[in-house]
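Structure record follows, encoded as structure tokens.
Every protein chain of the complex appears in place save one, which is left out.
Now for chain A:
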Amino acid sequence: MLSIENLRATVAGKDILNGLSLQVKAGEVHAIMGPNGSGKSTLGHVLAGRPGYEVTAGSVAFNGVDLLAMETEERAREGLFLAFQYPVEIPGVSNMEFLKAAVDAVRAQRGEPPVDSVAFLKQARAVCEQVSLDQSFLRRGVNEGFSGGEKKRNELMQMLLLEPRLAILDETDSGLDIDALQVVADGVNHLRDPERAIVLVTHYQRLLNHIEPDFVHVLAGGRIVKSGDKSLALELEAKGYGWLEEEVA
């Protein structure tokens, strides 16, 4: 589904990704771990097409298509979803309006008509409940005045409604209490599907107690320096990242 070859990228003139390669197949869950500043978040934004994130070398194929040649919104419409680490507020634009605009944009790409408002409201209410948000959040402005945990759940709600083909979660677990973490994990597990791939960017092993990854990768210095199965995450938890950096150097 996702094939990253030797990807290099700069942000504000600074090299962040330095020849990163990664293969993700449909149905798989990958966890990407690594120390601060290793390029974890940058990877998500480069894939999503954030303005200002410049790719200088390498290629990314998404379902066989050149992802890097697509506009940001096209990538989203093709089913790439990024759950933000720090979702911004859009005051005055109701969550419901925002969700519907997003879902309709994706549907338009597939040649489908806009979703029926009544049916969609029903669906949105159900998802709201699934992520333990009060129904009133549908009427409130996008992330407007939400707490950190509420913002993360709101990201999750968008993901569940958009049903992406590739979901990238950028440290969605950070700053969450144990109940909220469980909600996020349940949401992600709910989305696990043979047709869908999930990439979890995380600092901590604890999320992986709830979501069992197929692969764990360690990112350091803008490259993947070690890959393994879930046992690698436990090893990192016990030993930290220092030994890997030494090993690489």
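Throughout what follows, contacts are C-beta pairs under 8 Å (C-beta built on N, C-alpha and C of every residue); 3 or more make two chains touch, one makes a residue touch a chain; residues count from 1.
Here is the rule we use: contacts and distances are computed from a predicted model.
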| query | Looking at UniProt, which of "Cytochrome P450", "Fe-S cluster assembly protein SufB", "PadR family transcriptional regulator" or "Spermidine/putrescine transport system permease protein PotC" names the chain that isn't shown? | reply | "Fe-S cluster assembly protein SufB"
| field | Hidden partner chain, touching residue among A:Val11, A:Ala26, A:Val55 or A:Val93 | value | A:Val93
| remark: The one of A:Thr56, A:Thr72 or A:Ser147 in touch with the missing chain is A:Thr72
| Contact partner of the left-out chain, one of A:Leu22, A:Val115, A:Leu162 or A:Leu232 | A:Leu162
| query | Taking the full complex into account, what residues of chain A touch the chain not shown? | reply | 48-52, 71-73, 76-77, 81-82, 84, 87-94, 97-98, 101-102, 105-106, 109, 141-142, 158, 162
